[in-house]
Structure formats: structure tokens, C-alpha cells
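A single protein chain has been removed from this complex, and every other one stays in its place.
By written order: A, B and C. Residues from 1 in each chain.
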Amino acid sequence: MSDELDPGVLAESFAEMLGAEWPREKAVAWSQAPALFAEPLWEQMAALGWTALTVPEAYGGLGLGMEAAAALHAALGAAAAPVPMLGTTLAAALLGAAGSEAQRTKLLPGLADGSSRAAVAQPGDMPIRLDGGSVGATIPDMIGAPAATLLFLRGERAGRPCWLALPADASGVSIAATALTDATRTLGTVTLDGVTVDEDALILAEDPAALDDHLLRVAAIAIAADAIGGGEAALAGTIDYMKVREQFGRVIGSFQALKHRVADHQAALVAARGLVEHAAGLPDDAPHALLDALSAKQHVTRTVAEIARDCIQLHGGVGFTAEFFPHIYLKRGKLNEVLFGTRTILLDRIADMLEAA
Amino acid sequence: MSDELDPGVLAESFAEMLGAEWPREKAVAWSQAPALFAEPLWEQMAALGWTALTVPEAYGGLGLGMEAAAALHAALGAAAAPVPMLGTTLAAALLGAAGSEAQRTKLLPGLADGSSRAAVAQPGDMPIRLDGGSVGATIPDMIGAPAATLLFLRGERAGRPCWLALPADASGVSIAATALTDATRTLGTVTLDGVTVDEDALILAEDPAALDDHLLRVAAIAIAADAIGGGEAALAGTIDYMKVREQFGRVIGSFQALKHRVADHQAALVAARGLVEHAAGLPDDAPHALLDALSAKQHVTRTVAEIARDCIQLHGGVGFTAEFFPHIYLKRGKLNEVLFGTRTILLDRIADMLEAA
Amino acid sequence: MSRTFDILSKVGDEPAFRQEIRDWLAATVPADWRRRWQAVRESELKAIVVDWLEERRKVGLATPHWPREWGGPGIPFAYQIIVYEEFARADAPELDMFTISLFHTPATLFEHGTQAQKDRYLGGITQGADIWCQGFSEPGAGSDLASLRTSARAESGHYVVNGQKIWSSAAMHADYCLLLARTDPNGPRKHDGISYFIMDMKTPGIEVRPIRQITGEAEFAEIFLDDVKIPAENLIGAEGDGWNIAQSTLSTERGLLIFGAVERLARSFELDGKEAKDGWMRDVQLRREYAAFHAELQSLRLMIRKLLIELEANPDKASPTLPTYIKLIWGPFLQRYTEFLLRAEGIDALKWQPSIPGTGHSSRLRMNDFLKSYGWTIAGGSNEIMRNIVSERILGLPRG
Partner (left out) sequence: MSRTFDILSKVGDEPAFRQEIRDWLAATVPADWRRRWQAVRESELKAIVVDWLEERRKVGLATPHWPREWGGPGIPFAYQIIVYEEFARADAPELDMFTISLFHTPATLFEHGTQAQKDRYLGGITQGADIWCQGFSEPGAGSDLASLRTSARAESGHYVVNGQKIWSSAAMHADYCLLLARTDPNGPRKHDGISYFIMDMKTPGIEVRPIRQITGEAEFAEIFLDDVKIPAENLIGAEGDGWNIAQSTLSTERGLLIFGAVERLARSFELDGKEAKDGWMRDVQLRREYAAFHAELQSLRLMIRKLLIELEANPDKASPTLPTYIKLIWGPFLQRYTEFLLRAEGIDALKWQPSIPGTGHSSRLRMNDFLKSYGWTIAGGSNEIMRNIVSERILGLPRG
């Protein structure tokens, strides 16, 4: 990342704004009546330059790297903010790595100023055959698609993987939203029916497998960061509750059996945060950059989901109600576990990398 | 089992004798200076008819079934008794199911009166080729072999699986003991070098696969029973210790974090015992007899090993010394997890059976 | 469909009884009931549940575990077990909304109610469709129930009740409430001075506010009580006896509720494996995890059956500890199993669908079942309380 911004300082400013603009009450209210994304919050983020974070300076961005992006995603995870930032981070990475000059000039400024909202296909998605004529395809379960203005889809031309960038409102494109238990993100099935794909919509990587790995690394770090932020917020909120809730004439936070569980959770989160920060801080070309990102993603998302579960239990009855916050983190945490590779998929890949080392 | 003996009454008499003859001090002393098996204890067991438990009445036995055997093995597990009873139970089952009249008449009475001690090969063991002439083979890691007078080995003749029964002191047979961390059992590599196998040493089953399953079931129940007995004894002893050991001016058994762990262990043991008793109580030909035995074995041995681990931790410093008892149960528990099929092997088999159901 | 069924006449012949229920269920439970119940609005839910209760009533199984003295069929315990087994096996809808009506109310009234109370209220369940709820917990008195603060002030001929109750299942549908309130604020221990009332939910001063759960449903509610007048004859037992009576209310479902839940899960477990035959059951690890759950599920079923057998033999001699162990194990097991399914099924398991009433903890909507499993570890004595009970009352470890 740029030498000019300390990620700690960045993280503080992210937390400060979100604390004011997306306090827990809003997160709880949103979970009961969600929409596609929190538009006013998104606009404020854009106004503060957050959507421009990893976009290169030449295209209206701030040109920061994954450490800054991780700090932002951690803050958004802590707030359980319903904004499609993952799409922006991934699209900026995709265009930065493989976009033509024309594509960057056309697409990056809109991502930077928040006027575009991107959804980016996941590794397992079936590529769209692009061998001539108009295109028809169905891409199920695309994260962020219902809230997106810009879709980045996997394609294949003449047997060679590529990407295509399509406006969500292009002729022949339709998006059917699928409700998620995590109300802070959206999922949709994208259907292309007789879509004309111009040559300039194709993003052709020199090394498509390396591009996939790059995007997977960025996604893994962003999601792991989101998870750790959520886990820390859920646990901190639970500890606060344990300090005031009384049963049997004592605050429940004085019961040793609960204290020991909380202590283990806290230690696990400290360890997990180290993994995220380390993975985010590695240069793209570091030997273990992908390994450490995937390792962090599988470990942190699992750890946080487990802790979020116990936050429900530690709250007792109120933890079972939609009016308290723990369920929001549990649901978001469960989705984080699955996005861009479930644990089993990632562990198989990690084992491959460890064997090859 | 026979209607005449209540397994609860049997269990009490087993526990009473072992409590007197193999108290915890003896188990601890044995762990520090083990021998092949506790000969005086074995002789007492034989005198009381325990070694005759599942041998048919016609051959000098008591003719009881797996419920009685499970009660005995549970009592031996609770005492961590260093006696080769598993071999007797398995050999009686093998001869009972597939031995010829001559073999039964020759071998069962010695098993019943304890003068023979058997070691029986495990399912994964490579069969010995018996296609003529003298036999040479090496059977590694045979449980109980160093203490045995009688070996039951897997063979194959003309492509067909069979068993062979050999005296441990037969010409050409040698047994090299391998030290085990569990000092209450023995392990050995059996080498056959130019051994002459008489026809009457061969045990030929009508359905060798069914015989294997039968023996596997018997072994699974006996080991699961040994495990549950050990787990209960380890936890009960630990709870006793927690009632007297003081730190910070309180008995450690009053600390809620420890109490909650112990409560979970206790509940897990109650549930686990139910599995063992159920599996032992099913008739041989019950549809789920094997499934339930293997399920019990993998679950109970794992559960008990986990609890035995925590018994070390709950004891604190003294749990780390050879002078206290928890390590004996942990080591025996770990061996129980492995004998006659590790958890992964058993779970694969269980999954097959569930799929076929 | 035109065949008539006479299930109760088969008592005395277990296989025939079982077969008759099975046939009746096959003829009566619509194959698509889950879809239909899922589509129903909350306001219309009661009607559809009552319809199903009426179907059951036609064959004498509205209250299968009730003795004849209460107006039930009075069938032996072994047959009650068969009923619950077969209902689970056929995936017949559960009557969640009637849980208090079917279990807690009769147990309480039969043991502690006056003849007038029994006469007046039991019939509303056996012949009508009265829904009862329970007014026990309060916002400040959950695990620590005895510290409840809702007050009942005696006046001439009635009590005036003020306070707030919470976690009251089906309260928004309820006709009556089993209410605990403090009649004497100066008892020596906090368990003292609590009394037990029947409260008509139509009495002025009662406000019921549904509580939205983390699954999106609202199965329970808060009850606000503002100068609610309860006639003195609605006191159950003596004034101040409420705590003792409540203990028997809470312990009298006799294992059948959890039995039903576990049997339903067993059915679902089998289906889960079959349906994943070409899916996650092809993954060595997930397949082993599934196989390992089999042992745990079996161990629970065995414990519950053991408890039921003991209860049938002699309720007074049944193990007092088994119910505690069962509760302590069942909730976390359900949590781990439903969490396993989330992992095994990936994104599909995280999609939202409206919950399906009547499916209990085996709706087979993965995330819903996972979330709902916390009902078992929190409600009715949290697992933390259960661990205290096991370690102190059963294992004899000292209080901290």
C-alpha cells in the first residue's frame, strides 16, 4: 500500500464514520426490513472516497492496496453494513490486473465515485460460451448481482477463459434476486438472453489462471477482513451485555463458565486478526500470498461463525430475538464462510499448495 | 444372553472383585513397571469363571452372550486391568461361529478355564498364503500376541479366506514384543518360519465375510465396553479429586468453568453407555447389529479418549505425573480408538451401511 | 379416502394399532401440507392448525397421551409412543401452538386444580380448541425464574395483576394463560410468595406483543399486564404455592415432546443422507461426519426410549437425571448437525424461505433449523443451568 496512509489510522476513521452513520440500531432495523443496499450510507462512503480506495489514482482512485482494503472491509463487517463494497474491490482488482486501457478509463472512475456498483462472478461459476453470435446463459447465485449496475462474468472464447463486463441493464440481461438469510448482502440469478457482447466488453488476461488466483486472493482477504470485523464486534457487544445483564443477583459476566468461553473467543480473534493483517500486508507476488490469504479466509470465517453462534447462546433468550444484534453477525458470518470457496474447497487447495511447497 | 443372569448383577460382581483385587494403586504401580499380563489377577478371573463367560456350556463355559461380555469388558476397562480377555472373547466367538467340533473340543475348554490365552488377528491383517508346504509369514502389530499361548491368524487357501489356530510355542513360530504406551496391553510381531500347518488347524467358514463381520462386531462391542468402563472410572476419579483438591482457598470442584466441563463429560458418558448396552443387547442377526456395534465403537472410544484427556488437565500438575491415574486411562483409551479399526475406517464402513439401508 | 378408521379399537394389538395409524396418516396428511402451511399468513395460521387438530379428534388422537380422567383416550404408554413415532415417521404436522394446552395445562390442573377448574377448562381442550400459553418468564427473570416481579395484589374476590411476561409461546393466539405472579413480596426466600393463576386472555389490561425471532417467525410474545383482574377462584393451589406447582408443570411433559422432536429429526436425518447421495455424500469427509452423527442420534433416541420405558413402568421410580442429560445433549447435537448441513450444502442452505409451521425443529430449511436449534439450548432452562444441575445436584460438586 501507499506509504502515506497508516492502516491503523484508516481503520479508525472507517470505524468512526460507521459508528455514527450505521450504529447497531440501524443494523437491527435493517435486518427486519432489508432493501438491496443502504443507499445513503453508500453515498457517504463514496463522498469520503472509500469506494475509490483501491482504484488507481490515474482513474480517479486513491491507489491504495490490500492493507487499506482489508481495513475497510473489516470496518464494514464490524458494522454489518449492507453495501456492495466487495464487488467494487474485486472489480477494481480485475480491471487493474487485466483490463485494457479503454476498459479502465471507461469503468474505473464510476467504481471510484460509487456511481457504479459491481458484482463479480465466483471461481466455480460456469463460463459463458462466447464463440460468436448473441449470447444466452444463466449464472446462478451471483453475490451482489441484484444491487449491481455492472456485472463481471466469466466467459470462454475459443477454449480460452476470459471475463466480460456488462451493464446490468444491458439489453437481454435480467437479474432475479434470491432472498438470503444474511439480509446485508444480495444474491441473484443472472440470465443472458440474446445478449450482444461487444469486443470491448471482453477482458482478456495473459494468464487467466494467474488472474483467477489474484482475484481469489483479493476476495479471500476482503471476506476474511469482513469476518474478523464482524467477529470482534459481535464479541465486544456480547461482553458489554454480559456486564449489565443480571441473573441470580449477579451480572452474568461474573459466571466463570461464561468467562472462560469468552476468553477463548477473544484469544481466537486476536490470533485470527493477525492472519488477516499478515495476508493483506503481503505483496501480490510474495511466494505465499495466495496460500496465506486462503488459509486466513477458511480459518477466520470459521472461527468467527463459531464465535457468533456462541454470542447467541451467551445472550440467552434475547439472543434468540431479531431485536438483538448477534444473529446479524451469525448470518453474515455463515455467508462469509461460503463465499468464494467453502472451507472444504479451500482446504483442498491449501493442501495442494503445501504439498507443492 | 441366558435369562438367568442379570447383566447389572454381573457388572456389580465384576466391579466388586476388581475393586478389591486391582485397586487404583495396583494399576498405577503396573503402569510404572508392567509385565505381559497380571497373572494372579487372570488366575482369579479364571477361578471365578470369567474367562468362561461366553464359551458354550458344552465346552466348559457359561454360555452367556455379548451383554455379559460387555459387562465384563467394561469392568476390566474401569480397572484398567492388564489381562488378555479380548483375545478370549474373540477366540470363543471365532470357534463358536466357525470351529469344527474337534477344534471346539480341543480349544474351548482351555480358553474357558484360563489356561489358554488367545490373540486374534485384526481385520486389516494380511492373510497367510496356505497353498501347500511349510508356511512363512510375518504378521505385525498383533494385539495380545506376546501374552498369548494360542494364535488365531488369518489365512487364505486356494483364494479362499480361512483362519488358522496355532499354539504360540509351535515350531517355527516366534513373537517379538513391541512396547506400547498403553502398558496394560501387549503388541507383538508374529513370525512364522517354516511352520507346518495341519489340516485340523484350519478354521473354514461357510461365509468368510459374514464371519469377519461377526468377529468385528464382537470386537467392537468388547472394546467399546472397555472404553466406557475406563471413561466412567477416569471421570469419577477426577470428580473425587476435584472435591478435595484446594486452590485459592476453595476446592477446585467449586469452580464453575470446571464444573461445566465435567457436566458435559458426564452427560456424554451416559449417552455413550446407552450405545454400548444397546449394541451388546442386540441379537447376532438383528438387522443393525453390526452397524450399531461399529457406531458405538467409533463414538464411545473417541468420546472417552477426549474425556480422559481433560481428566489430565482437570487434575493439573499431578495429572502430568505417572503417580496419578488419569494417564493410564488416556493411554488405554487411545489404543481402544485404534484397535480393530480406526475411526476413519469404521466411519467409511458405517456410511456404506447407512447408504445401503 | 372413504375408508373409516378405528385406531383406538386396535389397542391391545400393537402391530395392528401401528398399521391403522399409518394407514390413517397416509390417507389424511396431505403430501403437500408443508408447502401449504408455509404459504399461510400468520393471521390464518391458527385456523389451519385447528383443522388438523379436528382431524385428529375424529380418530380420538387430539390428546393421545391424556388419561381417560382428563377426557383423553386413556391408552397405555406404549401406544402413546407408537402414536408419536408414527406421527414423526409420516411427517404429520406438529401442534406447536397447542403444546401448553396438551401438556402443561392438564398436568397442572389434574394434580393441583380444583374440581371446578378441571371441569371448566379441560373440556375446552378435549372438545374445543382452547389455546393456552404460559406466563412464567420475565425480562429480568429468565434462567433465574424465582426472581420474578409480576405482582398479584389480593382484593375482595379477585387479584389485581401488574407486570410483564416474556417468551410466552403462542400467547398471541391464546385463550388462557398459566400465570405465575408474586402475591407476597416479603417471603423469606425469593421462591416464596409466588402464586399460580389461570388468566383469561380476554381480560382487560392485557396486551400481547409478538416477539420476532431470529428465524423471522414470531412464535412467542411478551405479555404486558396492567391492573388485570383475575377472579380469586382462578388461583391454582394455595396462595404462595406457585413455585412448587410450577416445578411439576415443567416436569410433566414426560419426555414425549422431546421424543417427538428427536424422532422427527431421525426421519429427516435419513432423508438428508439419501438426498445427498450424488451430492455431499460423495465427499469422503462429509460422508464420515454424517456417519458419525448417526451414533449421536442413536444415543439420544436410546436415552429417550429408556426414559419412556421407565416412566411407563413407574413414573415415580423413573430416573430423575435422564431428562437433564437428554436436554443437555439434544440441543448442542441439533446445533452441530444442522450446522453440518449448512456446511455440506453451501450457499443453497443460506437462502431464505418463510418458515414452515408445524415442522418443529426439522423444517429442513437448513438455516431456519440451525437458528431454531438455539431454542433448545436457551429455553426451558438453558444448557448453562443444566450444567449447573448436573455438576451440583447429580455429581455433588459444591456451589461456587
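Note that in this section a residue touches a chain if its C-beta (ideal position, glycine included) is under 8 Å from a C-beta of that chain, and two chains touch if they have at least 3 such contacts.
Computed from a prediction, not measured in an experiment: that's the story for all the values here.
Though it is not drawn, the left-out chain touches A, B, C in the full complex. Only one of A:A46, A:A234 or A:L275 touches the absent chain when the whole complex is considered: A:L275. Interface note for the absent chain: among A:E39, A:D131, A:D284 or A:D348, the touching residue is A:D348. The missing chain, though absent from the display, is touched by one residue of B:S100, B:S115 or B:T344; that residue is B:T344. Only one of the listed residues, C:D192, C:E270 or C:D283, touches the absent chain: C:D283.
When you scan A:W30, A:Y59, A:W163 or A:F255 for touch with the missing chain, the hit is A:F255.
Against the chain not shown here, chain C presents residues 283-285, 288, 400. Although one chain is not displayed, its contacts with chain B can still be listed: residues 32, 141, 178-183, 187, 246-249, 255-258, 309, 312-313, 316-317, 319-323, 327, 330-331, 334-335, 337-338, 342-344. Chain A residues in contact with the hidden partner, per the touch definition given at the top, are 239, 242-243, 250-251, 253-256, 259-260, 262-264, 266-268, 270-272, 274-275, 278, 292, 295-296, 298-299, 343-344, 347-348, 350-351, 354-355, 357.
Keep in mind that, in the parts below, only the chains that are shown with their structure count from here on.
Distances between chain centres, each the mean of the C-alpha atoms, put B farthest from chain A. Chain centres here are Cα averages; for chain A and chain B they lie 52 Å apart.
Taking each chain's centre as the mean of its C-alpha atoms, chain A lies 40 Å from chain C. Our note on geometry: chain B versus chain C, Cα centroid distance of 43 Å, whole angstroms.
Residues of chain C found to touch two or more other chains are 384, 387, 400. Those residues of chain A in touch with two or more other chains are numbered 255-257.
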